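The complex appears here without one of its protein chains, the remainder shown in place.
A, B and C are the chain letters, set down in written order, and residue numbers restart from 1 in every chain.
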């Protein structure tokens, strides 16, 4: 789960990480109300959960309140990577002497939370990682001990020279780690972390993602969720025990198992087709799940054929087939469907499915080819 | 630092440990206001930070509101071990099927937080420890891992039989540990933890102490402090860098160092005297500290002679002597004082002190004897 | 021979009285797995399907000599269940539970190391040494004893591939579903090393997917250390970046973890990569000169 920059800033503040003052506004009127009359340099930032908003014109400076209102007018409602800007952050701009990067991630290789820091702040860290990986300092954190102050200081010492700044930075690292752990975060970045000319260390921009599997114990984080339209669909699917991701193609797929679902998409592509989605219905033979899955799948108007790919394991194919038949009886659609059923009790399952009159095949390859053909014939 | 039962209950509730409903009242009128008209069994409990209030008549049952008011009248204002009851807790009484004990302490020997639990609840755990130590289950907790759920379950399994109760109890243990760690507690007891006839596991009475050395990071706990008169004096002394404890004797002592201060008290006792206090002024030769110490010491009207016992270490005796002279110049008192000065540069120090005209001696034993003589002559 | 488990493996089930735990315990038992006990706190002394139930893992290990434990408890309690098994001295722990929080797995990791515990999963179908021992939720009937090892990050895709191997008369020594999470127990390299040292395994099939760089590491390991042939397949070639494809670990982040990179790494290590699953049996046969 992702949150907006302004929400990350609020969490930073709650944990004592210093951030410049700022207000979130949903309209130009709100900017007029909330921003003080004082002339000072402010930054108006689109609140969208995608990268590259600066390049897209979603971040603008303003020296007066009037100018801030003007910039807000420009940014509110603009589209950034297909997302409409509905909120902006109007924050005090600070003078910057130097920019740094600090972030925490769950590292697969060390199987630990890893702190990354760099004196190359303000740019995308992935770029730094590619061009000059030696400029990124990494430290794997022992989960039993947490980020100890002396370790945080060791990192800070590589970025700052002055004892006071070292202390400020180390303190921010320790607090960011506490925030990361307390909220079951999967990414917490301060980029840039800046040193101001008056020697304050501040967090200017922040990004936080959270572990979906841990949301059950993160009531406060869930409450922050502001999903866009596509994400909303994915969240609804999750609530029904399904895993759904919309893609740009026209062949819908419904598969049991995530790996098999990916392999199914790949195969459609391999044979020249274009998958419309990733959709994993999991291991149950419950007809309702198939109905829910089909409804979600068909809500995408690009879909002009559907491939159902089931491998029966512990759940036997005949059970799955009965579930499918029950579900297909409820679903009324013009979109052609091909069903592939394989694995345990496949023969019995195929017999049952035949009663639906739908095309039934035995292998994934056949199913993919059929789905592509059906799709082409519908164009 | 100690807190009242009702404050411990509030902390329990904050951490999700179930406690019966209750209200704190400072007056009979408040009882009339806060307690509902409903007839039900309630328990009225004196809120004092000393043990044995039950035996002293500070805990009474009431079946109606009128009775609760009556019992509150009896308890409010009564004296328990020299402490006047200023607050009472009026709590719902619950039926009890079985009583248990669970507590957490900092164990010196294992150098860890140790969980203690017993099926012998409701009585003082020290009694159980003396009479039948085998009835107390102990578990040292690895600080790096905390109290893991499976460990809590292992303890709960020894007290409860039913899976649901085991889960409830283990959950309470884990929450109590979290509370203990988060608040830098040095003692957290639920006694009794009860099983009700309808199979709920509840905390009925709670006690919590906190590590004075950690209060600097426990703003919320400090805010709960409700010290009685004697404690207030000790707290004021601490704020001045002194360590003071009032005793019942009449010979005041002022010593540098806690061990030496204890040895000084012991020696006064050994020679037939009665120390009026423990007072450690620490390692500084700052005259103000001596003035503060003397003021605290003399505020005890039982004091009729004072023994100042200083061993010069890193701080040289001549420096200490100059501090003492400056301080004694400010302090005007009729109470006779004997000064002992030994250690580094003792000779030079003794020379300086002589200018005060006060009796000056070279050994602790002499000083103790002199102080006792002075005390007797003043009676 | 085989790796990790065989007919002598004594298995206990954590969460044996739960719906999934009870169902798969009977399946495993039916397959022939030596299930010696189950754990359900407060139900110690009872029996499930003729299997004795204990209150704690430690009690079960003490009473039965169990050396493997399979976990079916709900996600919020799975990390703790792994720790209980590890502290009780169980050699091999298999965590079937999906949706375990990453922080819980991170917390478990140093405990496993300290106690010398091997973990498979979480979020995995388990593992099987055909005709000897099945631990987890794998459909036993599609496996066949033989000489091919298999490691996979996926569930049903594994069954799909195993089914093809079996149909092509390529039996298996041991098949291990390592799970789809980003932070897991045993991974490609650990298992490749075991297969390399297992006299009976003649070839290994690796089924990877997008996310992380474990496949790249495996490719380097194969190139540097392995004498036995390996065949690979990578799922997720058509997956968009930044999206979690069902598995918590299957996400392409900032251009890293793509199928292309993984395929390239395997090919550079001399490992043939199947374009689609049905090519796998042929590639294995080719490598084995069959």
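In this section, a contact is a pair of C-beta atoms (placed from the backbone, for glycine too) under 8 Å apart; a residue touches a chain by one contact, two chains touch by 3 or more.
Quick caveat: nothing in here was measured; it's all calculated off a predicted structure.
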item: Where the missing chain makes contact, among the chains that are shown; value: A, B
item: Residue touching the undisplayed chain, where the options are B:206, B:287 or B:312; value: B:312
item: Sole contact to the chain not displayed, among B:78, B:137, B:178 or B:263; value: B:263
item: Which residue of B:21, B:212 or B:351 touches the chain not shown here; value: B:212
item: Which residue of B:143, B:197 or B:272 touches the chain not shown here; value: B:143
item: Touch criterion as defined above, residue of B:137, B:245, B:298 or B:358 at the omitted chain; value: B:245
item: Hidden partner chain, residues of chain A it touches; value: 145, 148-150, 153-154, 156-157, 160-167, 170
item: Residues of chain B (touch criterion as defined above) contacting the omitted chain; value: 106, 108-109, 111-113, 124, 126, 142-144, 181, 184, 186, 211-214, 216-217, 243, 245, 247, 255-263, 265-270, 275, 278, 280, 283, 311-314, 342-344, 363-365
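We adopt the following convention: only the chains that are shown with their structure count from here on.
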item: Chain centre separation in whole Å, for chain C relative to chain B (CA means); value: 55
item: Approximate Å spacing (C-alpha centroids) for the pair chain A, chain B; value: 52
item: Geometric centre distance via CA averages, chain C-chain A, whole Å; value: 27
item: Junction residues of chain C, two or more chains touched; value: none
item: Touching two or more other chains - residue numbers and ranges from chain A; value: 144
